[in-house]
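In this view, the complex is presented without one of its protein chains, the others remaining in place.
Now for chain A:
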């Protein structure tokens, strides 16, 4: 039985376990139908031209965790940004772990999707926002069909959230292969501000496939900073689907740091519904081995006077493959749009490959849109400069690569994240330099 059949069969089991007389369940039933029609995407589809899921779909994943697993905080402390106080929503194999988490209902809701789906007081929010920004593509539909758990964050008007929120998904690997499908909903009302850190981490080498969907709504003048840290084991694969619907004058930035995992696909979609919106999409990718990272971004400029900034840097070693597929659509009405996109890559090894496709679709005439894309090597004269001052080759290379990716970190607003990323980069490049000078 292949994975698709297995998932469709599992849906019936899932239906038996859940309350089917709800608003959400109708959406789930529609979604499984969509998935059944479309199946998993293949390389024939333009959006998946450079990324094949075949190798990761072969595994016999268990779709529901058989038992609840507990973890000790001291064992997994290093995966948290632990030097600052944060709200935490922690899942272990898709199940909520209350003793590791720190949620709140004090003036805002930082809690669980399962609670939001079942309790009547959240009904209005769910009906207004659940599955509204998400698209109907096959993987998102698959997640929608099985959506039951994840983070639910609702920030009311005029609220400055006092500390960042961490969403961490652990996979224990107690079963030979696991598939998890977290579903997050984040609604930030007018004038509010929130910072979110998201991480997926597997704790053993058993294969894990995560198909995650996150919907973010930023209302008028809201500010959202979202950080995705992807530094997983070499057998873990992640398909991250994020949909962000922005209303006027809101500011949203998403930083994606991809350093690990077997296959990582980031579908990051921004929809600008309103004027004077600012969207930022940035990323650093440093991978080696046979890793594969695919950034698939979309910024849809629907109304006038908005901006978007994209900046993705990639360093690829060994037999790694990088894909960047960035699309900017500017609708006819979206005059005075400023859209910038940059994608810079360095190939370090002969077997590494990069496929990039920056795409512009523009229907308005009074716009400033540009994209730039480069693929190159480290500057030899810069290398010489460092070497002639007694810096060993490895360190000199690392310094230059760090400098290359550094400007993505400039816009990171939490210093502890910056430090953490610096450490990971140093580790990834095999040097022992503290980059924060």
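Here is the rule we use: contacts are C-beta pairs under 8 Å (C-beta built on N, C-alpha and C of every residue); 3 or more make two chains touch, one makes a residue touch a chain; residues count from 1.
One rule holds in what follows: contacts and distances are computed from a predicted model.
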>> According to UniProt, what is the chain that's been left out of this complex called? Choose from "Fe-S cluster assembly protein SufB", "Hydrogenase 4 subunit F", "ABC transporter permease" or "Protein-export membrane protein SecF".
In response: "Fe-S cluster assembly protein SufB"
> From the list A:360, A:386, A:400 or A:426, which touches the chain that is not on show?
Replying inline: A:360
>> With the missing chain put back, one of A:369, A:386, A:400 or A:414 would touch it. Which one?
In response: A:369
>> For review purposes, identify every residue of chain A that touches the missing chain, sorted by number.
In response: 46, 50, 332, 335, 345, 347-377
